[in-house]
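Shown here: the complex without one of its protein chains, the others still in place.
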Amino acid sequence: MNDNSKFKLGLFIILATAVFFAALFILGTMDRFKEKAHISTLVSESVQGLSVGSSVKYQGVPIGNVSEIMIYPTDNVIRIDMEINISKFKVQQAGQAPVTIPIEAFNEHVAEAVKKGLCCRMELEGITGGKYIELQMVKDTSPPEYDVKEFGLAYTYVPSQPSLISDLRGSVTAILAKLESIDYKGISDRTNAVLDSINERVNSPKFDETIDNVNAMVNEARKSIENLEKLTGSDVKDKIDTISQNVSVAVNAVESLTKSVELEIKAIEFGKIAENFRSFLSTAIRTSKTLDETLFNVDNGVDALIELIQYIDSDPASLIQGKKKPKTDADDAQGDGKKR
Amino acid sequence: MADNNAANPAPAAIEVRDLSIGYGSRVVLDNLNFRIEPGQIVTILGGSGCGKSTLLKHIIGLYKPLRGDILINGRSIVTADEQEKRSIMSEFGVAYQGGALFRSLNLAENIALPMEELTNWTRAEIRKRVSEKLALVHLNGFEKYMPSDLSGGMIKRAAFARALALDPKLLFFDEPSAGLDPLTSDMLDKVILEIREKTHATIMMVTHELPSIFRVSDRVIMLSAEKKGIVDDGSPAYLRDHSADEYVRTFLSRGGTYKSNSTEPDHA
Partner (left out) sequence: MKNPADSIIQCGDMAFQLKDEVVSLISFVGDVTAALWEGIRHPKRLRWKDFLFYMNTCGPDGVPITIMISALMGVVLAYQAEVQSHKYGADNFLPMVIGCTILRELGPLMVAIVATGRSGSAFAAEIGTMKISEELDALRTMGIRPTRFLVVPKMWAMLFMLPLLTVIGDFVGCAGGYMVMRSELGMPLDVFLRLTRQGVAVKYFIEGVLKSVVFAYIITMTGCWRGFRTGSDAIAVGRSTTSAVVTSILFIVLTDAFLAKLFTVFYGWQG
């Protein structure tokens, strides 16, 4: 082996090794030597789509990755540990380049921010169904349903908020539950009962009889008044006259009253009204049956919609890609959901 | 060494017992028995295709025989395990037909190779021994030559030198003078005799170069393809004149009557 080839070999080995280490450096092995902070959170919803290595963002800025996902089955809680590259957190001093904050300062900052409402929530990343964890300030933080201290977390704890999709699902489910709780059947039954009883009254023969009785009574009253006029003598004519006049006045008054009653009763035309009312009622009854059916259908639709939303939540990619396994039930549900 | 043969306190250099060799089911040579005593130059002779080269390769342990045993200095090379086989092999030297020098190494390195690999000798010692061996075959001064730069005769001599590297007491030469012109062939014969004189080694050759046989061999073992075995065994001159087998007599007569320094043209 001559000097020339020795040189060649040496050069090759040095260059290739240099490229090797440069590649390691560029591709971020150096990250391993950077200081890492850790935070943890606890969630009770499904972490479908989240995996070790999923990114963690602070108000949209990528700052780390999920390092561990654990299940505490007794509490039905999932613990997510995150590794935070604190080199993204800087302090600016006047006239100097930004400096990365020390790890203790970072932990303090997180603890402070948690008091002010810093929360983790899972967000959908792109269309692939993968998720990332977003750290952000939330105005009204609902307290967790479990005692965080029981878990004895070694890392800084950041509470979690339900993710957007689980929020959405929650609201829709609540609305639908309210809809579902309305007693459509009871309402329609009661309406029917009322209508039936009205119908019965109007149709009964007593109703016509009462009107006839009223007519007869009025006629009787007129005859009595005429007889009373004939009986009146001349002696006591004056007295009687006055009385008669008074009576006459009174009778006139009664007559006019009677007439007006008669007129009114005539004007009412009860028969016709009763007829109309009856036909209205039968329509109403028919309508009420249709209403029943409609309500039943709405009920079904609600179930299907809930199913659909749960499905989408568990596999958001299906929104774009369609369902993986064609399932007749779910298909129907989706169909129903769209129709309504 | 002679642990297995109480009747023969001095074991034969080579002893072949009931040896059958061949390829697969085809037997080439059957039921061979012979002994070669130390210090002899023995030639295995036979027509083309009678299996003499194959026999040689069995004796040096490259192939496994179908049956029988081969003892080198009293140790069986057939039944030896890998390590013992290597130990037996280090006791003999082989010069192959084409020289089989390693083309990536120069002449000195070729000869030094077995020394480097199998001994604990120092570099200086190895260098000294290499030049000794090269002097023995009249190649001193060619240390730095690559095998491709050497002529056919030189390659053969270099192969002899390499075979001698570890001072073995047993040498195998496969067709030492094949394909060489008569003068070079003569010179090789002289070298072989010189080697024997200086090292007192037993030499087993395979060749059908008759002039060479008459010049150097003490004994000829004649093989025949038809008989699948030894036809005759004895000194070349005796066999030429007195062999019971006509084939042997005819074969050896083709070599003429001379004993040495022949200018007879090469064989057909």
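In order of appearance the chains are A and B, and numbering begins at 1 in each one.
Throughout what follows, contacts are C-beta pairs under 8 Å (C-beta built on N, C-alpha and C of every residue); 3 or more make two chains touch, one makes a residue touch a chain.
Just so it is clear, the model here is predicted, and its values are computed rather than measured.
Enquirer: Tell me the shown chains the invisible chain touches, ordered by label.
Expert: A, B
Enquirer: In the complete assembly, which of B:Leu118, B:Met146 or B:Ala237 touches the absent chain?
Expert: The one listed residue touching the chain not shown is B:Leu118.
Enquirer: Where the complex has a chain not shown, which of A:Thr17, A:Ser46 or A:Ser87 is the residue touching it?
Expert: A:Thr17
Enquirer: In the complete complex, the non-displayed chain touches which residues of chain B?
Expert: Touch set of chain B with respect to the missing chain: 57, 60-62, 86-87, 89-90, 92, 94, 96-104, 113-114, 117-118, 162.
Enquirer: Determine and list the chain A residues touching the chain excluded from the picture.
Expert: Its contact residues with the unshown chain are 1, 5-6, 8-9, 11-13, 15-17, 19-20, 23-24, 26-29, 51-53.
In this section, only the chains that are shown with their structure count from here on.
Enquirer: Where the CA atoms of chain A average out and where those of chain B average out, how many Å apart are those spots?
Expert: The separation of the two C-alpha centroids amounts to 102 Å.
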